[in-house]
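All protein chains of the complex are present and in place, except for one that has been dropped.
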Amino acid sequence: MAIRVQSEDFDVAAETKALVAGNTNIGAVVTFTGLVREIAGGEAISAMTLEHYPDMTEAMLAKIEAQANDRWALDASLIIHRYGRLEPGEQIVLVITASPHRQAAFEAAEFLMDWLKTKAPFWKQEATVDGEKWVAAKASDDDATDRWTENFPESPAKIVVAKG
Amino acid sequence: MAIRVQSEDFDVAAETKALVAGNTNIGAVVTFTGLVREIAGGEAISAMTLEHYPDMTEAMLAKIEAQANDRWALDASLIIHRYGRLEPGEQIVLVITASPHRQAAFEAAEFLMDWLKTKAPFWKQEATVDGEKWVAAKASDDDATDRWTENFPESPAKIVVAKG
Amino acid sequence: MELLYFAWLREKVGIASESVPLPDGIADVGGLLTWMADRGPGYAEAMKDLSVVRVAVNQEFAHSTDPVKDGDEVAFFPPVTGG
Partner (left out) sequence: MELLYFAWLREKVGIASESVPLPDGIADVGGLLTWMADRGPGYAEAMKDLSVVRVAVNQEFAHSTDPVKDGDEVAFFPPVTGG
């Protein structure tokens, strides 16, 4: 598994080819590509800016890789996440999974996307006619992640502090 | 939704681009590509030949399209299935789904693949050192399809005939 | 009616398709299958284990109680293995 965090765009076909080439054990390849939508939360956006915490993404990778490989027989996988300013229609994120069988490839791709949505340290700011707005996290994304495990070891639990 | 049944190879990148281009309502694109494996059921295969029943595939398409669109908000989807002789590493099948949201895109892609595996009239014959062998259907594929519905209207139920 | 055979069913029967008149007294898929098994060694072999035979009438999966009539296209094949 590899993860790349970059401002540049990516080429899904070239990345897929590089992952799969020459490995005839692979029977199933799933790609997920996330794109910037023109309408988000009912409002038109002209652009989106992604901020991130690179050291933490790197630190988390070994764990997520181990979890994915414990769970599924993957021949190859790749995550690319962009940062910086992106316009509607542009690619934000890519997940590719390759396995002998389709169920493993589908599940691992969904797992990695759920992980990215709830655990990977990226933050989106949308530019609307009313100005720049930070996107709020969705409870539905936490729910999606919860299906993979109870007691996710690096769960970003709410901080509870006794006021005193 | 479109379905194409063809002997020629396909270009995932070009097909994806054609589906998604200019639609900034799309936030999630999932592609599934099925490849011919060199080892199948523990045996090395040198090639695979796919036979099909074209009129029935066409006739089934309207139903599966209606079901997928009833269930999920899809902006676009495409199925390509090849027939004829294919060698290990070659592409067999492509499913692409595009939706505003990732869950719909993932689920619809899995649904369409489960449908192809259990309902679409294609049959694989593998060439091994022992000769040509027709591939047997897997019960696990029927199970995968069953998760989408009870009483699937065009379920290929076993034929029970009273012997007399 | 038009009868079609696919995959190993086609190989056992020995032909890919044939036109036959609706047999006397046959009104449903189950009746047609019983009649088919009596048409000769290839047909008998093809219909030996009906747990691995699927039938489509006019391009739709059919059960043994579904009707057949003259002019129908009836296809016989093993469980599908595409995708």
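So that you can tell them apart, the chains are marked A, B and C in the order they are listed, and the count of residues begins at 1 in each.
In this section, a contact is a pair of C-beta atoms (placed from the backbone, for glycine too) under 8 Å apart; a residue touches a chain by one contact, two chains touch by 3 or more.
Everything quoted here is computed from the prediction, not taken from an experiment.
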Shown chains that the omitted chain touches within the full complex: A
Of A:I64, A:L78 or A:L116, the residue in touch with the unshown chain: A:L116
Contacting the left-out chain in the complete assembly, out of A:E51, A:E87 or A:D146: A:E51
Chain not shown, touching residues in chain A: 34, 50-53, 55-56, 58-60, 81, 92-93, 113, 116-125, 134-137, 141, 154-164
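Basically, only the chains that are shown with their structure count from here on.
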Core chain by centroid distance, with centroids computed from Cα atoms only: B
Centre distance in Å when chain A and chain B are each reduced to the mean of their C-alpha atoms: 26
Chain A and chain C, separation of their C-alpha mean positions in angstrom: 49
Multi-chain contact sites of chain A, meaning residues that touch two or more partners: 102
Of all residues in chain C, the ones touching two or more other chains: 83
